[in-house]
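The complex appears here without one of its protein chains, the remainder shown in place.
The letters A, B and C name the chains in turn, as written, and every chain counts its residues from 1.
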Amino acid sequence: MPTHTPDFAARVRASFALQHAMDLIHASLPLVEPGHTEIHVPHWEGIEQQHGFVHGGVVGMIADSAAGYAAMSVVPEDASVLTVEYKMNLLAPADGEKLIARGKVVRPGRTLIVTQAEVFALKNGQEKLCALMQQTIMVMHGKAEK
Amino acid sequence: MPTHTPDFAARVRASFALQHAMDLIHASLPLVEPGHTEIHVPHWEGIEQQHGFVHGGVVGMIADSAAGYAAMSVVPEDASVLTVEYKMNLLAPADGEKLIARGKVVRPGRTLIVTQAEVFALKNGQEKLCALMQQTIMVMHGKAEK
Amino acid sequence: MPTHTPDFAARVRASFALQHAMDLIHASLPLVEPGHTEIHVPHWEGIEQQHGFVHGGVVGMIADSAAGYAAMSVVPEDASVLTVEYKMNLLAPADGEKLIARGKVVRPGRTLIVTQAEVFALKNGQEKLCALMQQTIMVMHGKAEK
Partner (left out) sequence: MPTHTPDFAARVRASFALQHAMDLIHASLPLVEPGHTEIHVPHWEGIEQQHGFVHGGVVGMIADSAAGYAAMSVVPEDASVLTVEYKMNLLAPADGEKLIARGKVVRPGRTLIVTQAEVFALKNGQEKLCALMQQTIMVMHGKAEK
């Protein structure tokens, strides 16, 4: 398991709370563990695409954020993180009552952290994988958020 | 230039109008040409991340959509399009009064279309490149939207 | 586990045997299971980059092939496969006596198959992850190899 500071969860939650865009789509962050986070979004009309599924862009937003916060959970107190790039495959329509994005650190590093995220649609109690992401995160040392 | 049907722009605009998620972030589609579209989003508080820039997820949403609609503009009337995957590099903070995503078809195909998108932040009349995307789109023949 | 034909391993091995480029780098295919393959390459001088590690391009070749053959192992007899695209993160120098690429099917589909591959460097009996790949494969029905 990657190293982490005592207050990693508080720092991650504080950052998430400042993101208006996460509020806009009704996202929450129910899980923050070292090298692992979950972001949830209920299905609601405002985030739909033309067929009534959740928009792929919203799927991308929570995959990117869940993995980015997984990376942030393992950096030093005085560091922040930036998404360098990510690649996402959309595997199935985001069809369900709720989306769950699970981000995890695959390979921690001092300057770069490689992560993955999976996004599941929860429908009638069943999770279905709808997106898979691989991401590169940059660590900004000496640049804590706020 | 890729081939296109007479009503390509009307079909693209009709699809865009049905995407609640584009409305949610205040996106518009001012340009639809064969193999090329533009999506604009004004900077407003609801789409910000924790530093007051536009959230990378929103940058991703409009890059994905601009390139996807560029692909839709060159498919037959009875076809729709799906994003298979995309890869995006975030090059600079989305800092400006407005974001402009330009999507274009790089290589049209019967089943798969490869596209690219660039997202620029417009600040004091200057455009700055803030994201670069490469994307694969699948064409669904015989499955027109609606 | 994905479905597969009785002769899947024979078809995969026959295709691999025809690839001169795999021979050129001294690659072998010691494992073919449904939805999973392994390609091995010994470290030798001819495939090195300027620092004496195995060239990243060779790492990419075997990741792409291992995952592509994982996909081929689950398609019908009359179908072949094509790499549409892949994305690879290079995590560490390919430093060891041998490289092992493990490809697997993540999500089978009729037209598209999504796969992943990991490449490990084996050094003094220890495996170290040196590359991570996410890939999209297209299934060509009615176009068996040969």
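Assume contacts are C-beta pairs under 8 Å (C-beta built on N, C-alpha and C of every residue); 3 or more make two chains touch, one makes a residue touch a chain.
Because the structure is predicted, anything quoted here is derived from the model rather than measured.
A.B. asks: Quick check: which displayed chains does the absent chain contact?
C.D. replies: A, B, C
A.B. asks: Consider the whole complex, including the chain that is not shown, and state which of B:T5, B:N89 or B:T111 touches that chain.
C.D. replies: B:N89
A.B. asks: Which listed residue (C:T37, C:S73 or C:N89) would be found touching the missing chain in the intact complex?
C.D. replies: C:N89
A.B. asks: Counting contacts across the full complex, list the positions on chain A that touch the omitted chain.
C.D. replies: So the residues of chain A touching the unseen chain are 84-85, 87, 111-112, 136, 138.
A.B. asks: Pick out the residues on chain B that sit against the missing chain.
C.D. replies: Answer for chain B: residues 87, 89, 91, 106-107, 114, 129, 132, 134, 136 touch the chain left out.
A.B. asks: Residue-wise, where is chain C in contact with the chain that is not depicted?
C.D. replies: Counting over the whole complex, chain C touches the hidden chain at residues 15, 18-25, 45-51, 54-58, 60-62, 64-65, 82-90, 145.
What we mean here is this: only the chains that are shown with their structure count from here on.
A.B. asks: Can you work out the rotation angle that lays chain A over chain C using Cα coordinates, in steps of 5 degrees?
C.D. replies: An angle of 180 degrees brings one copy onto the other.
A.B. asks: Specify, for the interface formed by the sequence copies chain B and chain C, whether it is same or different in terms of residue numbers shared by both sides, with half as the dividing line.
C.D. replies: Homomeric contact, same residues on both sides for the most part.
A.B. asks: Please work out the Cα centroid separation of chain A and chain B, and write it as a whole number of Å.
C.D. replies: Here chain A and chain B have centroids separated by 22 Å.
A.B. asks: Where in chain C do residues touch two or more other chains at once?
C.D. replies: 87, 136
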